[in-house]
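What you see is the complex with one protein chain gone and the rest in place.
The chains carry the letters A, B and C, assigned in the order they are written, with residues numbered from 1 in each.
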Amino acid sequence: MSVPGAWYLGLAAMLFGIGAIGLLIRRNVLIMFMCVELMLNAVNLTFVTFARMLNDIGGQVVVFFVLVVAAAEVVVGLAIIVSIFRRRADATADDISLLKG
Amino acid sequence: MDWVVFVAAGIAVLAGALGVVLATHPVHSALMLVMTLFGVAVLFVAQQAHFLAAVQIIVYAGAIVVLFLFVIMLLGVDRSENVRAEPLPFQRPIAYVAGAGVVAAVFLLARTTWVSGAQSAAGPADGPGSNIEKLADSLFTRYLLAFEMTSVLLVIAVVGAVVLARHSPTGGVRDSEAS
Amino acid sequence: MSGSLPILTLLVLVPVLGAGVVALMPRDNERLLKLVGVTFAGVSLALAVALMFDYRATGTGFQFVSDHVWIRSFGISWKLGVDGISLFLIGLTGVLFPLVIVGPAVHKDVKGYVAWMLLLEAGCMGVFMSLDLFLFFLFWELVLIPMYFLIGGWGYDRRIYATLKFFLYTMVGSALMLVGILTVVFLHQRATGHLTFDVVTLANEQSLASSTARWLFLAFAASFAIKVPIFPVHTWLPDAHTEAPTGGSVILAGIMLKLGTYGFLRFGLYLFPQAAVDMAPLFLTLGTIGIIYGAVVAIMQKDLKRLVAYSSVAHLGFIVVGTFGLSQQGLEGGVLQMVNHGLSTGALFFLVGMIYERRHTRLIAELGGIQRVAPVFAGVFMLVMLSSIGLPGLNGFVGEFLVLIGTFVTHRWWAVVATAGVILAALYLLWAYQRVFHGPVSGENATFSEMTMRERAIMAPLVALIVLLGVYPKPVLDRIAPSVRELIAHVQEHSDYRQPAVAAGAAER
Partner (left out) sequence: MMHAVWLIPALPLTGFLILLATGRRMGDPKAGYVATAMMVGAFVVAVGVFFDLMGLHGEERRFQQDLFSWISVGGLDVHVGFLVDPLSVTMALFVTGVGALIHLYSVGYMHGDERYPTFFVYLNLFAFSMLMLVLSDSFLLTFLGWEGVGACSYFLISFWFERPSAATAGKKAFVTNRVGDFGFMLAMFLIFATFGSLNYVPVLEGAHELTHVTATAIALLLFVGAVGKSAQLPLYVWLPDAMEGPTPVSALIHAATMVTAGVFLMVRVNPILNLAPGALTLIATIGALTAFFAATIACAQNDIKKVLAYSTVSQLGYMFLAVGSGAYVAAIFHMVTHAFFKALLFLGAGSVIHGMHDEQDMKYMGALRKWMPITSGTFIVGWLAIAGVPPFSGFWSKDDILLAAFEKNKALWFIGLLTALMTAYYMSRQVFLVFYGGERWKKPEAAEAHGEDVAHDAHGAHGDFKPHESPPTMAFPLVVLAGLAAVGGILKSPLERWLEPVLAHPHEFASSSSTKLGLIVVTTVGALSGIGLAYSIWLRNRVRAETVEPEVLRHAWYVDALYQKIVEAPGRALANFSAFVVDAKVIDGTVNGVGALVRAGGTRLRTVQSGFVRNYALAVAVGAVAILAYAVARSA
């Protein structure tokens, strides 16, 4: 017997929560980035689950786009990180506060 | 059988996620991330999303994580971080509350509110034909424009990455870009 | 000719095109930039003149209407049209812009100056012609941006303060008006079932409850009152006028202030007749206060440009009084006064700019005895000033007199107080003239050079119009009259107001 969708959704929610907490408490920008990926994956899992539950391929289509956008985001994000680290090798997210009002 | 797969993959996913968050060393985090990604891929397969599972492995685990590792290695920032220290006041307690709050709220919400079940324009997931065929059918007809635009997005992202990461001719990066 | 040509659309598009062309040109050839700019402005002027000749003086309603659906789902259309009220404001816009492009010396970045000016012209034209509330608001806001850059970029010392004040002030009004516009449109939709921004439809169907209409009128009026400006929301004006470059001051005083008074006529009285009638005493009072107050404050100004700016407050007060006096004479006089004020105050700002170019000061105390060394300059200044004072035979008198006599018939005591402003106008302008042009000449004033040919060429059309409109205003008045009569009829139809028979005359029977 197959696992009910609710379990998958619950799992995805927990994954999302862990990712969110990680993003908020870690200072290393690389790890913060990874936490973003965790959250994205949680959402992807939700979509796929709903696609199965509702018998609708649309959810999977969205996941496909999310993957592409995530790839693009990582590319740009890492480029930014590279240029940050070039100035200071031990930079953390808390060292950069140019937007301070 | 399904339950076994779900529980096993679920444990891998959560363990990997916790590992990412808790590991002090970025390399460890990256490896833990791979574990999570694999777990999610398994869960995709379990839900008949074969194509996405494959993409998940290839793109995420294969490309993105490798990219992370590259950056870590290339820049030599593989120092461990003092996870216990927190320079920003109130950041951590609020973060725990907020993270838990999101999860709790989702669960609470799920008790009273559910999806409408209305069908999207993409078509059903079951029926004749493989998963890939149905996905492709939808992508290349209904969502062709969006699909094409992702290609543009990728090109822009690549160009942007090159511009950002490139050494400027004068040596260092310009201030506006660097910080 | 214009039967087939979408002349109104062209009037908007030609300056926009000009701005585009200028923006694409190289920035070092200043003469060529000015030449191209003035060519486009000149084409607009030619179109405006053609418009005035083709306009049927006896015609009613809006003429040359061009109406194209723009955003169908919101009932928004590109609807332009002119009537006697807007016709001469368009003409004034056409006349002043070529002059400000070639006239004053631009001390930096001619390209930007010319391009912004042309864009500003398009915006002003658009405001005067729009018959669609959405389009109107669009142009209304469009006008702000070029002026913001003109004052901020080419102004004097305190220009940043002045621009910010000008911009914020106007935005406060605009925000209220935007809410007003949307409310009018949606309430109309609720009442009648169709969504439209068309001014004519909205005005004729009058679907608003009277208390709602009053609030909406106030929302519109807030925006117009700031633009006019009416006492006590006038303090942006002296700063903006004083700090703006000469061309900016000319346009600001000559045209942009008229956007407010025009708005009162076109959207205030037309859309909310009953509310306007109910609120008339308030605006008459504020207008009258403006006349007296502007003049009293002007008396003591130390800066010549600031003095002229305060005189605008007083003059615009007359227009407001005429508008809300709601008589044939008052309204026609108000419309005419808009044109007159544009000519005479525009000319005054040109002249003050010329003084500044020569002496690098605008302080009255540092000037003196100029008439001795530059009699022609002084003569032109005197003529323009007398027009501003309202000497019969020059244009200022006709408008002022009509405003006052019309208001006297409908609202006697306000007119009496407003007439006292006539005395004060003579006082502050003549005193300023005396201090600047009379007396012995000494120091740097002795080297004050006479008007150059170029300056004479700029002043000539203004002076000619000042005299012409004072001696023979009939062609203008004849074209304004039918539209004003219609407007009054519209107000009477939708409100309890009745114009006294004396003011209406035989034509109203």
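Methods note: contacts are C-beta pairs under 8 Å (C-beta built on N, C-alpha and C of every residue); 3 or more make two chains touch, one makes a residue touch a chain.
Treat the numbers as computed from the prediction; the structure is a model and nothing was measured.
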Touched by the hidden chain, restricted to displayed chains: A, B, C
Just name the one of B:Val5, B:Ala54 or B:Val106 that touches the chain not displayed here. B:Val106
Specify the residue from the set B:Ala17, B:Ala95 or B:Leu135 that touches the hidden chain. B:Ala95
Selected from C:Ala275, C:Leu402 or C:Leu462 as touching the chain missing from the view: C:Leu402
Even though one chain is hidden, which residues of subunit B still touch it in the full complex? 88, 91, 94-95, 97-99, 101-102, 105-106, 108-109, 112-113
Touching residues on subunit A - with respect to the absent chain: 20, 23-24, 27, 32, 93-94, 96-101
For the chain that got dropped from the picture, name the residues of subunit C it touches. 165, 168-169, 232, 234-236, 293, 296-297, 299-301, 327-329, 332-333, 369, 371-372, 375, 386, 391-393, 397-398, 401-402, 404-406, 408-409, 412, 415-416, 419-420, 422-423, 426-427, 430-431, 434, 437-441, 471-474, 477-478, 481, 485, 500-508
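The rule is short, and it goes like this: only the chains that are shown with their structure count from here on.
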Among line, ring, star, complete and other, the chain contact graph is other
Could you give the separation in Å between the centres of subunit A and subunit B, each centre being the mean of its C-alpha atoms? 4
Centre to centre, by mean C-alpha position, how many angstrom separate subunit A and subunit C? 57
For subunit B versus subunit C, what separation do you get between their C-alpha means, in angstrom? 60
Which positions of subunit B touch subunit A when the two form their complex? 2-3, 6, 10, 13-14, 17-18, 20-21, 23, 26, 29-30, 33, 36-37, 40, 43-44, 46-49, 51-52, 55-56, 59-60, 63-64, 67-68, 71-72, 74-77, 79, 81, 83, 86-88, 91-92, 94-96, 98-100, 102-103, 106-107, 110, 115, 117, 119-126, 131, 134-135, 138-139, 143, 146, 150, 153-154, 156-158, 160-162, 164-165, 172-173, 177-179
Would you pull the subunit A residues touching subunit B in the complex into a rising list? 1-3, 6-11, 13-22, 24-28, 30-31, 33-35, 37-38, 41, 44-45, 48-52, 54-61, 63-65, 67-76, 78-87, 89-90, 92, 94, 96, 98
